[in-house]
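Please find one structure pasted underneath; my questions will follow.
Some chains omitted; the rest stay in position.
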Amino acid sequence: MTKNQMEITARVLIDCDDAKGLVYQFSKVFFEKNLNIDSNHEFVDKESGRFFMRSVVSGVFDPQVLLEKLKDVASIYSNVKVILPKAKKIVILATKESHALGDLLIRHADGELDADIECVISNHDVLERLVRRFDIPFVYIPAEEMEREEHEAYVMRFVNEFKFDYIVLAKYMRILTPTFVNAYPLKIINIHHSFLPAFIGANPYKQAHERGVKIIGATAHFVTDDLDEGPIIAQDVIGVNHRMGWKEMQKAGRDVEKIVLSRALSYVLNDRVFVYGNKTVVF
Amino acid sequence: MTKNQMEITARVLIDCDDAKGLVYQFSKVFFEKNLNIDSNHEFVDKESGRFFMRSVVSGVFDPQVLLEKLKDVASIYSNVKVILPKAKKIVILATKESHALGDLLIRHADGELDADIECVISNHDVLERLVRRFDIPFVYIPAEEMEREEHEAYVMRFVNEFKFDYIVLAKYMRILTPTFVNAYPLKIINIHHSFLPAFIGANPYKQAHERGVKIIGATAHFVTDDLDEGPIIAQDVIGVNHRMGWKEMQKAGRDVEKIVLSRALSYVLNDRVFVYGNKTVVF
Amino acid sequence: MTKNQMEITARVLIDCDDAKGLVYQFSKVFFEKNLNIDSNHEFVDKESGRFFMRSVVSGVFDPQVLLEKLKDVASIYSNVKVILPKAKKIVILATKESHALGDLLIRHADGELDADIECVISNHDVLERLVRRFDIPFVYIPAEEMEREEHEAYVMRFVNEFKFDYIVLAKYMRILTPTFVNAYPLKIINIHHSFLPAFIGANPYKQAHERGVKIIGATAHFVTDDLDEGPIIAQDVIGVNHRMGWKEMQKAGRDVEKIVLSRALSYVLNDRVFVYGNKTVVF
């Protein structure tokens, strides 16, 4: 058996204008290539008339040829991807809090992350020791006495040294400028420490405490120009009560933050997320 | 336009041995019949090698012809159904508690149930007043001084007077004999007042209280020969604490019971549930 | 044994400025009156320096005398109540949706509500049939061709005919004027169909759908001048996904709404809720 004849698995992601017969036509391509469909999900957004499909297929095939065949079927306003499963590469930005970063580091060390952590960049050095414990490069770029743009330029320079798939903001407590955000469209994933759109902006736990809510939450989302307004990937919540000051809420919230970030990341790293408009389809 | 040319919608349910090309072949039938796929779900259980598909299709077509075409594709060990959406008919069995029954009655009165309640049968008369408020037939079949088999024979006689799709046990606190259960295979839906398989059997809240659990739950399942062992359709839970005696747990649990039963029923009535072995696929 | 010597149970609610020895001094009163403490909760809000206590006491005592003794202990800026447990009276305002109202009606019919429903008032007549099924007065006050103030004046006139403890807005889809709200301070309980403070205002489900959230919720709160800004009593949430349009979200949300309203109402009717500033303490 030659190398070309080895069985491989691929994730097929299709996103195009809806039309009659799409499932038939795409699955026909799979059939003609003699592929197995290991899993298959479709969704049509009726409002926008958009069709989404994610298939995991296996067989003996050339991914490039498969891609071309599928593109022939899809309309011109379409995105078709054939992705071979392998660990993505991520760069993590953090500030001082260790819980979300630590959760990623433990998963990474355990081989559970579906990604390689290329580097951790921080505007403070408090997390350096933790990151170095895991033999991962840590870059400390202090922001003091610097304009926002200047600091970001430094961060971008380091970020760009890595061939990464995603930038993960694991409690990076600085607001990114449009320049930064637009340089990496749909490549930046943030964990916001509230149940968005509640408590946009600074110190959501303090806001939550002042408002007297009975539940707090966390939101993982792609970062876009609008602060805390990007497409939501995952959310979760936890109950709170009058006995908890905002610091207790913050402490309780950390568990939700790290779990939601890891969950969202797992969706993204496994190519289960489509973005359309300001929303996500998560298969 | 004649009546035959009117656009209709149907739910197609397919359950057959897995094979290469099934999605292609079934969607080909839809395509050739010029049908729109409004939604589509597939799942393959790798262990048993079983393929499940639920499609909602719309267009101008003869359901019987569509069924035959699809059956031609499916293997001989297959179940193929083409179901036109319409309110199913249910018969409810209850005993004394009103919460689960009441929830169904309110939804029914509101047109939200996706089913017609043909009749409520009870071994007590306490719920008669409530049922009559909704102008629904109530049949009181006391069980006192009767053998279980004798009582059940009466219940079956009344049940059988109705052309029903499902029997719903809305806190029917009597154990059904195999005779009864086997007369209506996968037609009986029960709400069990625990998070199965925890606390099988009598008074699960008392058991939960004694065990000192911190969460209680409810389980909606199809009824099979094995008490509390049938395929699970839906489950949910609620937190409890040391301050709650078993009656407080029971009170808190009632909300979970009624919501879980209604949710499971909604799945079933919308033909979203497949049963295989002792499990369900819920699309 | 004379009537005066009969054992009674009372809920003692104390809310005063914090000071050293308060638990000692209040429990001393209970001890000297030879009362049993069936349950006891205390909380001090450190920020505002406010002390809250709820005790359920039983014994042979004169509630009025107990109240005076406790007031002697509390500082002058204090609220002390001795409440004998009995069903409160409520007036319900609703519009067209039946789920929250229906849940209350079923609980009421079952004796599970801890309240008597005096009357249901609506600006539409669609719910009349449902309410009458339960032999509860229904008042239809149409709002068409009327100024808001005029309509409210009619509602208030009917509301005031009843000696009620609380007004419950069971999906009353009209905004109340300050005149109405201020006439019944901390007497009006609303269920808002979102996880406040997310999606304040009109059609929160549409807002939630547009924002692409993954969780929706409901909030029960006291009504104050500020729309959707009153003290929160209870909240809960349910997961949603991309397949759900806003109407499916609305349908799923109804179960959360009715459960949260009933839960909040149960807290309030059992005198378990203190309000301070814009927050609640729920014991």
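All chains are identified by letter, namely A, B and C, in their written order; residue positions are counted from 1 within each chain.
The rule is simple: a residue touches a chain if its C-beta (ideal position, glycine included) is under 8 Å from a C-beta of that chain, and two chains touch if they have at least 3 such contacts.
No experiment lies behind these values; they were computed from the predicted model shown.
Visitor: Every chain here is the same sequence and 3 are shown, so how many copies does the full assembly contain in this file?
Guide: Copy number for the complete assembly, per this file: 4.
The working rule: only the chains that are shown with their structure count from here on.
Visitor: So chain A and chain B are the same sequence; what rotation in degrees superposes their CA atoms, nearest 5?
Guide: Rotating chain A by 180 degrees superposes it on chain B.
Visitor: Using mean C-alpha positions as chain centres, tell me how far chain A is from chain B in Å, no decimals.
Guide: The mean C-alpha positions of chain A and chain B differ by 37 Å.
Visitor: When the C-alpha atoms of chain A and chain C are each averaged to a single point, how far apart are the two points in Å?
Guide: That pair's centroid distance is 41 Å.
Visitor: Taking each residue of chain B in turn, which ones touch at least two of the other chains?
Guide: 39 - these are the residues of chain B that touch more than one other chain.
Visitor: Applying the document's contact rule, which stretches of chain C touch chain B when the two form their complex?
Guide: 39, 98-99, 102-103, 105-107, 109-110, 112, 130, 133-134, 243, 251, 255, 259, 262-263
Visitor: Applying the document's contact rule, which stretches of chain A touch chain B when the two form their complex?
Guide: 20-21, 23-25, 27-28, 30-31, 34-44, 239
Visitor: Touching residues of chain A toward chain C in the complex: what are they?
Guide: Of all residues in chain A, those touching chain C are 43, 45-47, 195-199, 210-215, 217, 231-237, 241-243, 245, 277-282.
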